[in-house]
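First the structure, then my questions, so here it is.
Note that this complex is displayed minus one protein chain, with the remaining chains in position.
Up next, subunit A:
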Amino acid sequence: MALSRLSSRSTTLLQPFATTSLLRRRHISTDTTPITVETSLPFTSHLISPPSRAVETSSQELLSFFRDMALMRRMEIAADSLYKAKLIRGFCHLYDGQEAVAIGMEAAITKRDAIITSYRDHCTFLGRGGGLFEAFSELMGRTTGCSKGKGGSMHFYKKDASFYGGHGIVGAQAPLGCGLAFAQKYSKEEAVSFTLYGDGAANQGQLFEALNIAALWDLPAVLVCENNHYGMGTAEWRSAKSPAYFKRGDYVPGLKVDGMDALAVKQACKFAKEHALKNGPIILEMDTYRYHGHSMSDPGSTYRTRDEISGVRQVRDPIDRVRKLIIAHDIATEKELKDMEKEVRKEVDAAVAQAKESPIPEPSELFSNIYVKGFGAESFGADRKELRATLP
């Protein structure tokens, strides 16, 4: 494998030149000289020729992958603690383990391309340029949150980055995503829509309706199935006759991607965007894994073994993969990466502390934004005589 060859070569290089290598190493995080890396696995395709396994990247990109994924990982772990401390109420669905999908996708697209996803949206929000402070504020229901504290964990949005959220009902975002794609095609924006859904949602009728519409009208829609192999507690083989989700489109081409390899994700998304702009919809199945249970109410170990979870963590963890690449290509040392992780941790802790100080929305916000101001109705309270509030 390309990876093991590189790592053995670099260890022999490093040893005799321990001090001078510090001078020779490319400056951390700004070098954009292309490096070519092979993806972990070849792509499997349906009705289309797969893209090449050789992905172009750079030191800058790899380091940014590492930092951003570490940030996402830390954020999810912090959210776990906050939920257990009852500072986050409602439901909380964590994305740790799946970071490579969010990061790889962002590397291949622009902020004019739209992303729409389900309720496991914290990291997607961060990938779209969302801030930690907005994220934690929203999780804790504060006004400084990205949805003004009214959405919570499942409803993160970012309009200026074309992030259409954050949806609670499983599969409901699929036809929406095709609608976004239609608008983009109509306006000749040369942009595409990425509609993310899970292996559980893949069995919803609306998925097939969305696929048919997208294919019929050649919409620039990329449907991304984040297959973490469990729909809540149901393993894919127990809910799907055909767990080859990339083939479910039948007449729509598909690609199966190792979702734990950020570079493979990047390559696939780049390929998909080009395809969608020219030929219409394509399905990407990201073979990924979540370490946490479905949500914070689910321990995640009643339907899968702890060995399975730790096995994936040891062999396929997306952050470790990038870490090894960085070290192998001599871009940074192990220590520098650990320092980066410490820095990230501080950043997350600071954002949490700041968010904790933020105010809860005013009670009048209960009635705001139901309708457009001036076009709504009066909202009635207990007896149609008390608590009369005109919707702002």
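Simple rule for what comes next: a contact is a pair of C-beta atoms (placed from the backbone, for glycine too) under 8 Å apart; a residue touches a chain by one contact, two chains touch by 3 or more; residues count from 1.
Criterion: contacts and distances are computed from a predicted model.
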Next on the checklist: Not counting the visible chains, the remaining one has a UniProt entry; which protein name from "3-methyl-2-oxobutanoate dehydrogenase (2-methylpropanoyl-transferring)", "Signal recognition particle receptor subunit beta", "4-hydroxy-3-methoxy-5-polyprenylbenzoate decarboxylase" or "Sestrin-2" does it give?
Outcome noted: "3-methyl-2-oxobutanoate dehydrogenase (2-methylpropanoyl-transferring)"
Checklist entry - Which of A:54, A:315 or A:360 touches the chain that is not shown? => result A:360
Next on the checklist: I'm checking contacts with the chain that's been left out. Which of A:51, A:104 or A:149 qualifies?
Outcome noted: A:149
Checklist entry - Just one of A:44, A:204 or A:333 touches the chain that is missing; which is it? => result A:204
Checklist entry - What subunit A residues would touch the chain not displayed? => result 89-91, 141, 149-152, 154-155, 168-171, 200-201, 203-206, 231-234, 238-240, 360-361, 363, 365-367, 370, 377, 379-387
